[in-house]
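Every protein chain but one is kept in place in this view of the complex.
All chains are identified by letter, namely A and B, in their written order; residue positions are counted from 1 within each chain.
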Amino acid sequence: MTAQGFLLLLELVGVFAFALDGALTAMRATHLDLFGVVTLGIVTAVGGGILRDVLLGELPPATFRTWYYLATATAGALAAFWGHRLLARMSRPILVFDTVGLSLFSVTGAQLAVDAGLGAGQAILLGGLTGVGGGTLRDVLVRRVPGILTGGLYALPALCGAAVAVLGPLLGLSSGVSAFAGGAVCALLRTGGVLRGWRAPRATLTAPEQLD
Amino acid sequence: MTAQGFLLLLELVGVFAFALDGALTAMRATHLDLFGVVTLGIVTAVGGGILRDVLLGELPPATFRTWYYLATATAGALAAFWGHRLLARMSRPILVFDTVGLSLFSVTGAQLAVDAGLGAGQAILLGGLTGVGGGTLRDVLVRRVPGILTGGLYALPALCGAAVAVLGPLLGLSSGVSAFAGGAVCALLRTGGVLRGWRAPRATLTAPEQLD
Partner (left out) sequence: MTAQGFLLLLELVGVFAFALDGALTAMRATHLDLFGVVTLGIVTAVGGGILRDVLLGELPPATFRTWYYLATATAGALAAFWGHRLLARMSRPILVFDTVGLSLFSVTGAQLAVDAGLGAGQAILLGGLTGVGGGTLRDVLVRRVPGILTGGLYALPALCGAAVAVLGPLLGLSSGVSAFAGGAVCALLRTGGVLRGWRAPRATLTAPEQLD
């Protein structure tokens, strides 16, 4: 298997995991029919990559240029729809898949942004957006305040992973090593955040009315 | 009247109907002023086409390249704002217009995607998105869970119509016949769905908490 093929395989694992996770979240949030669940699974899985490609002007987005991504996302969402009882006992493996997806999308999104000529800070932000964009779109559609805004460490691991992938080559590392290190940083922070309940600081607005 | 001119007329009928329907839905959902109602009417009418053109990289979107679309959408929204008492007695004709819009946008969206070089599956999805995109954006703005996720048969007719339009030419039909057949399929499924209350299957999450 070539490096190219291995990367595509990893990407499809990430898409499948995001679709599973997105569909399950959608089923929990509100009463949806089959089409709603599949739609939200697809949106979660490919939304971040589509946002990335729209902002980079790479149109049509990679998602639409082959059938692999949409077919994989649909399969993940259908698996969630029909297998949710089974999946309810598998939150640990789903978290692992989801973390693979987040790490991979953040790192590849950041590297594509660098390749398109963006500066380091902008590339890091776009990498983070690639990682968290799909889940955020889904949350908007099911009327949840998006997890990135409230849910502890979700955006931060994505941004840190993207930062390592972008800054590594500037410090002399190869882009492959930087990508791998970025993915590892993202995965560790995310897993630590979930298992240990790490949180970012909050504003102490005891009396919000005061602000008006 | 040329075929080109007839198609434009049909499109503008669809835009007008979507704007009427969008503005009425907005007025029902929440208390809005004139600008809110007109904004939501326009979003409903042209949102799907804009999403399609952004994803195909056809920028600026067709909506912005002439004044016809925006003027028609504004007229439809104003008609809803000032004429809602009259329109309340006309739900049947509005449904007809709305179905024309849905059928037309889904079929033309899918054909434009094929012309842009997308594969069949992706073109069908993009056609469906063109049909339902505007209403979905409106629902997000007025904080409804979008109708495509909950509301019985709305996305399915759009996708079926797009599928007929895309697959027809692969089976040897002319693109004109395929488009017409696709539009008819969409319109029949949609009308049937509304009149008979057809629904897609739902997930049987009796105890959603169990999933966490």
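In this text, contacts are C-beta pairs under 8 Å (C-beta built on N, C-alpha and C of every residue); 3 or more make two chains touch, one makes a residue touch a chain.
Given the structure is predicted, the values throughout are model-derived calculations rather than measurements.
Touch with the chain that is not drawn comes from one residue among B:32, B:75, B:96 or B:184, which is B:32.
Considering the full assembly, A:116 is the residue among A:8, A:34, A:62 or A:116 that touches the omitted chain. For chain A, the residues touching the absent chain in the complete assembly are 54-57, 59, 113, 116, 118-119, 121-122, 125-126, 136, 140, 143, 145-146, 148-150, 152, 155-156, 199-203, 205, 208, 210-212.
Within chain B, the residues in touch with the undisplayed chain are 24, 26-28, 30-37, 39-40, 50, 54, 57, 59-61, 63-67, 70-71, 81, 84, 87-88, 91, 140-143.
Everything below uses one rule, namely that only the chains that are shown with their structure count from here on.
Averaged Cα coordinates give chain A a centre that lies 29 Å from the centre of chain B.
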